[in-house]
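The other protein chains are all here in position, but one chain of the complex has been omitted.
Up next, chain A:
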C-alpha cells in the first residue's frame, strides 16, 4: 500500500515541476508519467537487488531510455522528459539530513548520509551515461540494419 501511495506522490510531484517549468499539453502528462515509472523501477528492483545504489542506477537507466524514446516519438528535446522525470530520484532527503547533521554536530550521521547522497548521485550519473550509450548503440544498430537491407534489395 505504501508503494502505491509513493507512486502517486511521485506522479504528482513531477506534475508540479511540469507546471513550474511551464510544460503544456501531452508532454506534461508523459514527463510526469516518466517520473512515476522510474520510481516504480526503483521499487521493483528491490526484489532482485539489496543495495540502494544499484536500484537508483536502474531507475536512472530506465528514465534515460524512456526520455530518449519519447523525444524521438514526440519530436521534442529529451530534456523535457528527463528533467521532470528525474525529480523523484533526486536524493533530497539525504542531502537535507547531511546538512542538518553537520550543523547539529552529529558526525556519524553526517558521514553516513553524506556518503549516501554521494552514492546516489554517482548511481544516477552512471545510469544516465549508460542509457546514453545504449541508445546510441541502438540507433547505430538500427541504421546499419536498414542500410544493409536497402543495399541488398536495391541490387
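Note that in this section a contact is a pair of C-beta atoms (placed from the backbone, for glycine too) under 8 Å apart; a residue touches a chain by one contact, two chains touch by 3 or more; residues count from 1.
Keep in mind that, in the parts below, contacts and distances are computed from a predicted model.
A single chain of the complex does not appear, and UniProt lists its protein name as "Threonine/serine exporter-like N-terminal domain-containing protein", one of "Small basic protein", "Anti-sigma F factor", "Threonine/serine exporter-like N-terminal domain-containing protein" or "Exodeoxyribonuclease 7 large subunit". Residues of chain A that touch the chain left out of view are 2, 5-6, 9-13, 15-24, 27, 75-77, 79-80, 82-84, 86-88, 90, 92-93, 95-96, 98-100, 103-104, 124-125, 128-129, 132.
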